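First comes the structure, then the notes that go with it.
Only one protein chain is missing; all other protein chains are in place.
The chains carry the letters A and B, assigned in the order they are written, with residues numbered from 1 in each.
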Amino acid sequence: MASEQAKPVPSSAVLALGDRSEAGLKGQSRPGEAVIQAVLMACGLVSVLTTVGIIVVLFSQTILFFQSRAWLAARQPVAQEVSLATTANSIDAAATELSISYSDETRVFQANQNIQVGDEIMTVVDRPRGRLVVQRAQFGTEAFDHPAGTEIFPMADLAARTVDVMTEDDLDVTVSEGFGGLFSIGQEIKLGPEVMRVVDIDGDVLAVERAIDSLPAPHGANSTVEVEDRPSLVEFFTSTVWQPISGQFGIIPLVTATMLTSLVAMCVAVPLGMSTAIYLAEYATPRVKGTIKPILEILAGVPTVVYGFFALTFITPSLRTLFFGDNINFTNMLAAGLAMGILITPLISSMCEDAISAVPRALREASYGLGATKLETTIQVVLPAAVSGISAALIIGLSRAVGETMIVALASGAGPNFTFNLLASAETMTGHIARISSGDLSYGSIDYVSIFAVGATLFVITFGLNVLSGYIASRLRERY
Amino acid sequence: MMPNTQTNPSAIPARPNAIEIKKVDIYYGSYRAVHDVNIDIHDRKISAFIGPSGCGKSTVLRAINRMNDLVIGARLEGEIIFQGRNLYGADIDPVEVRRRIGMVFQKPNPFPKSIYDNVAYGPRLLGIKDKATLDEIVESSLKRAALWDEVKNDLKKSGMALSGGQQQRLCIARTIAVEPEVILMDEPCSALDPISTQRIEELMLELVDQYTIVIVTHNMQQAQRVSDYTAFFSIRRTEDEATGKDTRWGELVEFEQTDQLFSRPAKKETADYISGRFG
Partner (left out) sequence: MSNLVDVGVYRSDVIRRNTRARWMQNIYFSTLIIAIIVLLLLLFSIINQTFGYVAISQEIKAEQLSDRPLAELQPTELATILLEQTPRLLLVMVRDNLSAVPVDQFTSTPLRDGINGTVPDDLADLTPRDLSGDTGPAAYARLLGDNLSSAQLVALIEVNVLKVEIEQSWTLVESLTQREEIEASVAATEDQEDLVFYSWLNNRLLTQRNSQRVEEAGIGPALAGTFYLLIMTVAISLPLGVGAAIYLEEYAQESFLNRLLETNIRNLAGVPSIIYGMLGLTVFVNTLSFITQGRSILSGALTLSLLILPIIITNSREALRAVPSTIREASYGLGATKWQTVSRQILPAALPGVLTGLILGVSRAIGETAPLIVIGATNSISTFPDSPFSRFSVLPFTIYNWSSQPDAAFKNASSAAIIVLLVLLLIINSAAIFFRNRAISKRV
């Protein structure tokens, strides 16, 4: 009946009761019917509009993200005035560990902190008791030998500031001592609301062209000098740091965390889901099926935030007491992945079961008829025959894991962290979007558009997986 | 693990691959599909089962290699004796029974694998891994199934890419590759054209030198052409006066040498059926 149109129905229908005089077998126009059809079609189009909307929104905001100019204070590490400790032994240029005077004081240093020892700048990698593990010769300094008792100065990232007051027509900007090297000729800098272009550099004095896109304004001494930081595609896909405050937008840490949690989830869900599916499709009596399927449905229907709670308050503490002790963070990728595995197991098992049940009986009988056991039949005939459906199911499961939000938002960690340690806390793409957007974001700010760049990446990944799954399911279908 | 080969030669039946079906009733759940079937299937002969649709031919055939075990709720009463043992005895393993009593189905059902893998499937299950041995088995099986010449150049081709008749011969090759002693065939030609049918019939006549063959067919000419013995099944009906419930079951009417059954049927029912006056 789908081929029938809403235009005049078969003529017999027109023979309304009093309408025989004109023998109204002619076609009639029925505006009401046409309007209804149009309205119904519009309902159908809402779903198309949704897709279009998703794509337009994600990608237009992503383009805004890559076009957004963020102005960030030009910073460089500077040694503080008070030393925190002194070296306990002399060290040579090749050593990567410092012993320091008071063992307790390693706690005042932080990982990733820069320190100055003599004329050399080092970066702290780790701070076990009484020692500092460091990377030597950072920021263009050279590695030297240092005698015992050398003072260790912590370094802080300081912003470049102007030294003098500037009037509307001054063409020189003097920046804090030692900061001139941060700038380059042709670069745009910003003081207060005014953008200028550097035309020459002489030590710490920058010659500038004023008022690039606004009126020149006077600036007080000690104003912060900002430089432009425009997120680039290359940085986005290659940098391993995602730190909006310092203008660093590298999506890799978010992607790795997403992949790791999903991987853990798949490690749980694939064996569990497939094995359940095999049992239900090949072995289970109707009664067992009748008990197990509702349980799986319940597991699939539990809101994901509950799984997040479960991961946070049950899985992690259990892992801590049973296996890892203090090595496991209170939020971590392992627990989040395990919970996600439980979440997608029912999905995978029901899709796999459908695929397995679709394998014709005749193939099984052929195998049994040759004297195969049930196991041999299942493994060597049924599963290979159902392989397209099964792989489609696994891909859908993966896509679901990648897009899952609440479990990772609660249990995986709040803060991007580039690590492959499953026991560490690391934020996934979805977790990041959720966390950033739960603060009140101002529309159009770089934080706002940055989550759309993450969202677009997420969409492309999941959409790709879904399309792949559909393709496998339809194209590679066995012709049995 | 040695099989408990019988040491007393006199215990080996004179007709090792004969099958005796004794007082067999088969149920699907509470429904009795066939009742009181007794047949002596002779060694290295072709026996045909004929009868109207639904009379239980497939049911009895599938009972012989315990294929019905796979149907939930299916159950058999009585005995089927093979090589001196009741196939439904407590110590009998259905997997082993099916290896020894192979089956070819109505619709060709090759695995979605290559021709080679289809035939090698059974031998591999039985632990044969050596490539040369497998090659040999595949070749000889395909030859015996009269398919070798047609497929020898593309053994890697999917079994499902063959024609219907070739697929059915592939299924036969697959069955004989595990060296069964009996081959059961359930309407093996019903999905095939006359030429393919003829090839399969010729094949059966060749194979009967080595195998006991039981075939279910709706085609009485076929039964006459290939079989040595024929069993005619029919449907019995009773109506329970009290409840008005109609009970039906299949029953063996007659089992005779084919010539005799078709020329001088002992029962009127048989005569009616073979002369087309059935129903």
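One rule holds for everything that comes next: a contact is a pair of C-beta atoms (placed from the backbone, for glycine too) under 8 Å apart; a residue touches a chain by one contact, two chains touch by 3 or more.
Note that the structure is a prediction, hence the values are computed from the model and not measured.
The chain we do not see here touches A, B in the full complex. For the chain left out of this panel, the touching residue among A:Leu58, A:Leu182, A:Val227 or A:Ala355 is A:Leu58. Within the full complex, the residue among A:Gly369, A:Pro416 or A:Gly455 touching the omitted chain is A:Gly455. Listed here are the chain A residues that touch the chain not shown: 1-6, 9-10, 12-16, 30, 32-33, 36-37, 39-48, 50-51, 53-54, 57-58, 61, 271-272, 275-276, 278-280, 283, 288, 292, 295-296, 298-299, 301-310, 312-314, 342, 345-346, 373-376, 396, 399-400, 402-406, 409-410, 414, 430, 433-434, 437-438, 440, 443, 451-452, 455, 458-459, 462-463, 465-467, 470.
Although one chain is not shown, part of chain B still touches it, namely residues 1, 3-6, 12, 16, 82-83, 85, 89, 91-93, 95-97, 99-100, 123, 125-128, 178-179, 181.
One rule holds in what follows: only the chains that are shown with their structure count from here on.
In whole angstrom, the spacing between the mean C-alpha positions of chain A and chain B is 61. Residues of chain A touching chain B in their complex: 285-286, 360, 362-373, 376, 380-381, 384-385, 478-480.
Contact residues of chain B toward chain A in the complex are 65, 67, 70, 72, 95-100, 102-105, 107, 109-113, 121-122, 125-126, 160, 171, 174-175, 178.
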